[in-house]
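Removed from the display is one protein chain of the complex; every other protein chain stays in position.
What follows is subunit A.
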Amino acid sequence: MPLELIKEKWSNKIDVVTIGATKAEGGTRSKAIKVGGETGLPYLLEESEMPHKPVIAMEIFDVAPDDWPDTLKDPYGEVLNNPLEWAMKCENEFKADLLTIRLSGIHPDAQNRSEEDTVKLINEITAKVKLPLIILGCGDDAKDNLILPRCAEITKGERCLIGDAVQKNYKTIVAACLAYGHSIIAESPIDINIAKQLNILISEMGLPQERIVINPTVGALGYGMEYAYSIMERARIAAFGGDKMLSQPFICFVGQEAWRAKEAKAKISEFPEWGNEKERGILWEAVTASAFLQAGADILIMRHPKAIEIVKKHIEELIKN
């Protein structure tokens, strides 16, 4: 009797979201990147398709980060103090797929950077860097609602991904994405019901579901990774089963979480039994990232160039036919 394998056939698939617009599409990006479109659980290519492979976005900040360990700062060197040069290095030297600009410095408790300074920075980056862009606020609702719409306006037609919209603060950002042709990141606190609810609220304002990506809020390896892992698996199973309001690609803020972990940051002198800090930090970020790939991540936001290189290579291996 021939062996009968069990192949899952699902009724629904993940939406395809496009980030970046080329000249022909009304923008100035060197390429447009598509994510999503999966018809089944990750990398089971015998039973489902993954038309667009997961991508990695490198992350730069408008002000130099003050909590990065040396092992993470070293590959960047001086450019950490110059966001424009930093962005150019990501494009030219590290060959990033996409660029994430995180506006941490606009937070009132941080440098409280102004609208003018931010507009100037985004204009410079848009002119000099041709990667598709992800633009992130600082988490302070009032400041984000002031500055993100301006960022959306000056990048009109570039088809950026803008975030994060949260349940208590989404309207202004959705309106800006609608007005200037961008897509949105919808963030929920490791909660499948809130993720769905927020997608419904955003859709009700008229933003098509092909312009939403889900940020399920992830934890680092060893720091709650498994909660997000299971939430993502549950959401995907619901999506493939037919739930259109959970059928959006996932974005995972891996670098931000992994580099907070003690295991990624601590010097070997503090924990000699943990081994070399350089390789340890890189692996902490890379393993966090690859775990979420297995849960269905479509966009990974990462920091260490070596970790990014490793995960990129691993993605090629995962989609090899």
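The definition used in the following text is that a contact is a pair of C-beta atoms (placed from the backbone, for glycine too) under 8 Å apart; a residue touches a chain by one contact, two chains touch by 3 or more; residues count from 1.
Please note the rule applied: contacts and distances are computed from a predicted model.
> UniProt protein name for the omitted subunit, picking from "Acetyl-CoA decarbonylase/synthase complex subunit gamma", "FAD-dependent oxidoreductase", "Dibenzothiophene desulfurase" or "DsrE family protein"?
For the chain not displayed, UniProt's protein name is "Acetyl-CoA decarbonylase/synthase complex subunit gamma".
> Can you tell me which of A:61, A:86, A:170 or A:229 touches the chain that was removed from the display?
For the chain that is not drawn, the touching residue is A:229.
> Given that one chain is not shown, which residue among A:95, A:128, A:171 or A:260 touches it?
Among A:95, A:128, A:171 or A:260, only A:260 touches the chain that is not shown.
> Residue-wise, where is subunit A in contact with the chain that is not depicted?
Looking at subunit A, the ones touching the missing chain are residues 2-6, 43-46, 189, 221-227, 229-230, 233-234, 237, 260, 262-263, 273-277, 279-280, 282-284, 286-287, 290-291, 294, 306, 310-311, 313-314, 317-320.
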